[in-house]
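There's a structure below that I have some questions on.
Omission of a single protein chain aside, the complex is shown with its protein chains in their original locations.
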Amino acid sequence: MAEYVVAQVAEIPPGGRKIVRVAGREVGIFNLDGTFYALKNICAHQGARVCLGKVVGTNLPSDVYEFKYGLEGRILRCPWHEWEYDIATGESLFDPAVKIVSYPVTVVDGHIAVSIAER
Amino acid sequence: MPVAIHVGSEGTGVANPPTGVGYPTTYLEFHTDHAQTMMAHCVSLLSEGTFEEFPTLKFAFIEGGVTWAPYVMGRLDRLYPALKAEVPYLTKLPSEYLLSNCYFSTQPIEEPDNHQHLLQLLAMMHAEKTVVFASDYPHWDFDNPLMAFNFFPADLKRRIFVENALDLYGSRLLTPNA
Partner (left out) sequence: MTATVTDRELLDPAILRVIDVDLHNAIPDWSQVAPYAPAGLRHRMTRQGGPPMARHGFKQVAPPYGDAPRPMGAHGQPGNPAADPAWVKEQYLDARGVDLAILTGAITSLGVQPNADMAATVARAVNDWTLDRWVRPYSCFKGSILVGQQDPAQAVAEIDRLGADPGMVQVLMGSASETPLGRRQYHPIYEACVRHGLPLALHLGGEGAGMSPPSTAVGHPTTHFEWYGSLPQVYMAHIMSLVTEGVFEKYPTLKVILYEGGIFWVPQTMWRFDKNWKAQRSETPWVKQLPSKYILQHFRYATYPLEASTKEQLAQVLEMIDAEHTLLFSSNYPHWELGDPLAMIADLPEQLRRRVLVENALDLYGERLLR
């Protein structure tokens, strides 16, 4: 694994994101309430630049005809087919086995670093 | 010149309800139900002898998906031997007209987990002859041509991406516009 510093904390306020190019790929860095997450910018479906999608909440699994809104600001919807991904894990909401590649993130002295396995 | 029909306005204006049993509740149903529009028109065209009357007419079904064609072929061919007294103007099996005159655009291509299943249904409808690529760009339900067909055999892919469209639209596709 190699660590790459990709951004500064000050660049990405809570609710914000930055798309960076690192280790030969695009990665989206997201700030959810002060915690940073890194997702590869390739949708698991047909390869869209998923990190450009809307960051929203969603209707959680519920009883029939009930609407329970939640996860505000924690769901990434792919701009192509609107697949919903949990930003914190990269997992799709419809099947956790279907997911975007996510990378461990560390923050030291205001520097955001992602760990990417070397090929 | 071929005729192409495209889904979208089902249930609007003076159109019938979008299904044969009334209005769906949700967009999820409505969008999935679109394929029934195409099936109904296809069954109608075959049953009314349209391609017997106009043997050179090519008819394309756009955005209905593709893998329903084997049901139309199989069910109408099952009916035809017993019930052909009602459609005496047909001189061939309904499926033969479908294969010779009908075209089906890929989008939204069905995506079973088992790729073989999709390829099997495509073989039943002779996709190497009848299926044409469509993206539906820029709509949300489009298919990415660079990825959605990666497991297709190369010769089938070429027929779908290029040659069947040339068969359907003819030399107009290749001649300059002005």
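Chains here go by letter, A and B, matching the order in which they are written, and residues are numbered from 1 within each.
Following the convention adopted for this analysis, a contact is a pair of C-beta atoms (placed from the backbone, for glycine too) under 8 Å apart; a residue touches a chain by one contact, two chains touch by 3 or more.
Note that the structure is a prediction, hence the values are computed from the model and not measured.
Asks: Which of the chains on display does the removed chain touch in the whole complex?
Replies: Missing chain, whole complex, touching shown chains: A, B.
Asks: Could you list which residues of chain B touch the chain missing from the display?
Replies: Spelled out for chain B, the touching residues are 10, 15-29, 31-33, 35-37, 39-41, 43-44, 46-48, 65, 67-68, 70-79, 82-87, 94, 108, 110-112, 114, 117-118, 120-121, 124, 140-141.
Asks: Considering the whole complex, not just the chains shown, which residues of chain A touch the missing one?
Replies: 45, 58-68, 81-84, 92-95
Going forward, only the chains that are shown with their structure count from here on.
Asks: Can you work out the whole-Å distance between the CA centroids of chain A and chain B?
Replies: 38
Asks: Going by the contact rule set out above, which residues of chain A touch chain B in the complex?
Replies: 46-48, 80-82
Asks: Residues of chain B touching chain A in their complex?
Replies: 140-144, 146-148
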